[in-house]
Structure formats: C-alpha cells, structure tokens
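With one protein chain removed, the remaining protein chains of the complex are shown where they sit.
Note that the chains are named A and B in the order they appear, and that numbering of residues resets to 1 at the start of each chain.
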Amino acid sequence: MRTLGVAVAVALLGLAGLAAEKFIVGSDIAWPPFEWVSAKGNYLGFDLDVMRMIAVLEGYEIEIQDIAFDSIIPAVIAGKIDIGASGFTITAERAQVVDFSSPYWVSDQTVLVRADSGLNIITALLPGRKVGAQRGTTGAFWVEDNLIAQGVAVQLILYETYPEAIMDLLAGRIDAVIQDQAPSEQAVRQYPGKLLIAGIIKTYEEFGFLVAKGDPKGILPRIERGMKKLRETGAWDNLVAAYFGNPLDVIEAAWEACIPILTVERDPIRYAACLAAKVQELSQK
Amino acid sequence: MSLEHWLKVWASLPVLLQGLSVNLALLGGLLSLGFFLGLVFAVLEVYGPKPLRLCAALYSWVFRSIPEILLLLLMWFGPAQFGVRIAPFTAAVLALGLRSSAYQAQIFRGALQAVPAGQMLAARALGLSKFQAVRHVLLPQALRLSLAGWGNEFAVVLKDTTLAYAVGVVEVMRQARYLGSREMPLTLPAYITVALLFLVLTYAGLFALGALEKRLRIPGLEARR
Partner (left out) sequence: MLLRVEDLHKRYGKEEVLRGVSFSLEKGETKVIIGPSGTGKSTLLRCINRLTEPDRGRVFLEDVEITSPRVNINKIRAQIGFVFQDFNLFTHLTALDNVRLGLMRVKGLSKKEATERAMRELARVGLADKAKAYPAELSGGQQQRVSIARALAMDPKLILFDEPTSALDPELIGEVLSVMVELAQSGMTMLVVTHEMGFARSVADEIIFMEKGVIVEQGPPEQLFKSPKHPRTVEFLRRITELYGGEK
C-alpha cells in the first residue's frame, strides 16, 4: 500500500493536536499540475498542496481521497467527503448544489490539435468535427453550450480521463481536444512536435474549492482565511511559480526535498519558498 | 509508444502490482461474500418455505438487474445519507459481493436442481433432516456441478474489480491511469501491461479451478456421461 501509505502519512498533518478535526478532501488525482500521482506514488499538485498548507494554518487534519471527477460533487452532497479540490470551475449549475470558496485560479479553455493536422481554432471546431473532452468538465460543457446548442453540429466524444482523449487525438480518431490551459500545456510538453494548441478560448473560468451546500461543518471561512494568509505571505505566488510551467519530474524532485518542512516542521510559508527555489534551481540544471 | 515509454512502465511494475494486490483483495472479499450469501439464497430458493423462496428470487432479481457501477455508487453514497461513512474498499466489496452472490445463487440453484430428486428422497428415508440432507448429500454434489459456472463467474468478477476505482479504490486500473496522467505517452503501454496482468491472473485462476475440478471428480461418473 505504498501510494496510500505515503498519501495518508502526508495527509495526516495535524498529528500534534490529539483527535483533531479531520476533513476528507476528494480529488481526481489525474490532472497535472493541479493534482497527480508522482513517479514515487505521492499525491502532488497545486490543489492538494494548497489544501495541506491551509490545514496546517487552520489547525485541522485532512485525508486526501482519490475519486473519479464526476463522482466528487455527488460524494460531497452525500457527505462522503467534505471538500472537493480538483480544479473545479465555479458554475451556476454547480453552485446550486454545493458551496464554492472564492476563486483561486482563472483558466481558459484551449483547443488541442495534432501538429500535422493544419487545423486552427476555427477549422478545428467546424460542424462534423470530432471533439473530445473529459466527462463532467467545463471543457465538455463549453462544447455543448457554445457549439452544439448553437447549431454547430460537432461530434462530442467524452472520456473518463483526459489522457485517453489525448491518445485518441494522437491516433487520429478525433480532431481536437478541449481542455484547460495548464494541462494542455503539459500535454504539448510531453508530446514534443506532435501536439499544438490551436487556440485559446477565453472562457475566464474561475476555479474554487467546494463543500456541501450551506457549509454545515463551517469549512469555507477557514479555507478563505488560509488562502488570505498564503497570499499575504507570498507563499501563494511561490506555489504558483513552482507548479506551473515546469516539467513534472522537476516539481516532484523539489517536492520531495521540501515536503518535510510542511509535514514535520509544519511551516507552510517556508515550504512554499523552498519549493519555488528548488524548482528553479533544478530546472536551470 | 517508444521503447523508452515501455521501459518506464516496466520500471513502474511494482506500483501496478501493488494496485493488482488491491484487486486481489477485492476479489477475495467479494467472492467469499458472494459464495456464502449465494449458497444461502440458492438453498432458500430451492428448499425454503414459499415466502423465503420468493424473497430469495426477489433478491436475485434485484442484484442482477442493477448495473454494477450503479450498485457501487449506491453502496458508497447511500449509507452516507444516514451518517455512516463506509470506506471505499468496504463499499466496493459489499456492492460487488452482493451482486456476485445473486449470480452465484443462480449457479448453485441450477446445480441443486440438477441433482436427481432421488438423492433427497434417499437421504430423508435414512432419517436425515432436510438441512442434513442438503448439507451432506445435495450440496457436495451441487458444488461439483457448479464449478464450471463458478469459474465463469470468477473470470467476470475479477475484471469487475477494476470498477472499484469509481468509488475511490486505488486498484491497478487507477494506478495505470496515474502513470498515464503524469506522463501521457505511458497511457497505452500501461493499459496493455494491465491487460497482460489480467490475462495471466485469469489463466492462473481458471487453471487452479480446473485442477480442483479434477481432484473432486467422482470416479466412474464421467465415463457414463
């Protein structure tokens, strides 16, 4: 149980306080750089580290639970998990059934195509084109709402995870993949010369952490307070600098070097600084 | 799918095997649960009093009708409505085990009904109670007859354990997806590796069941069939 063991060990941050409160954080841990599983089996990612840092600042424990993306909101509603942290775009529909934190990230959608396809953002989305997206994501909703519902009859193909969409794109079975910007950039990096971001759709999507409607456990104010502290201390910017635009193995190496500062010394601010410095140092090599 | 990607996946084999061990634990749990409940419901359906017979038939019908992915989600979300948090692993064993018990009940029911009626009569004529007759005469014969069908059920539920990821059990399929989401070019090699692992597992399981069937074979009976 290596993966789980490490994940639980890392997640159980509030060991100091006996029988401290514990919240279960649900995340679909297959979406770098927001959340992914490292080569060594650790749960990494921007969302997860923010959750861990806030937990230390606010004095509660978290346990990270990996769940399929479209199960997270039902699980929060059902009370199976307490917090959803998985790059959720704040939408009106979702806000009807769960409560969101204030936005912590803004993303646009990108249109990914094969480099040799010659497609651009217009030609990639013409009627009849096959467009892939991950089930339950705003990318999929965007295609439904802004193309199909408007009479642009593209064929929307849904996937359980976005790497499967990318594989189909590379295999030529679909023409484009609609996906958030950061993961798209990761994909382009991993398939050098094969994939191309044909264009950015300025959706200006705001990401939020989510909890059950009415926030019965009073988690949101603590998340807000934690995010505020992280921003004021510069830890937030350090985390962003570390996680975005860098190769995953560099981030993983830096994370392993710095994570004791968070888990053992329980100092989120210094941890973020360490992570940013280490990533920069390693990527310059 | 370059060699480099394959090598990376093979380097991650321990992670995949660790995931596979979760599948095997799930399999062990769900097969045991399914075997025990399946046996009880089969005996009830064949020999029980009428109300119980109907209950058993209803049970079989319900758990064979609901898609397993839905059963998993219901088992996971359902109890939370009443403030009970079942761990993903437990929820998966329960959901898949209950479903398997319904199928196993049908296998055992068919086998019990295939045992000639004279066996029950002879047992009762000796003074064995109905329960003793089922326990000592009917079941030993029915279970032998069940082995082929049971092997089929084994092969099916072995693969079903990969559905447990839907409720957050980190099993081999999920581990493969981790590999793919971290480094997309690994996706296909990882999936193929998992497929190979399942080929091996299914073969090993069916081989073991075949050996068991041979060991339990009743001398003289096959020649007559």
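Here, contacts are C-beta pairs under 8 Å (C-beta built on N, C-alpha and C of every residue); 3 or more make two chains touch, one makes a residue touch a chain.
Remember, it's a predicted structure, so these values are computed and weren't measured experimentally.
Here the chain not displayed is in touch, across the complete complex, with B. When the whole complex is considered, the residue among B:Leu52, B:Ala80, B:Leu128 or B:Leu147 that touches the unshown chain is B:Leu128. Touch with the chain that is not drawn comes from one residue among B:Lys8, B:Arg144 or B:Lys159, which is B:Arg144.
What chain B contributes to its contact with the hidden chain is residues 116, 118-119, 121-129, 132, 136-137, 140-141, 144, 218-221, 223-224.
By definition in this document, only the chains that are shown with their structure count from here on.
For chain A in complex with chain B, the residues that touch the partner chain are 1-4, 26, 29-32, 36-39, 41, 65-68, 71, 74-75, 78-80, 161-164, 166-167, 186-187, 190-191, 248. Here chain B touches chain A in the complex through residues 12, 14-15, 18, 22, 73, 76-78, 80-81, 83, 85, 88, 165-168, 170, 174-175, 177-178, 180-185, 187-188, going by the rule given at the top.
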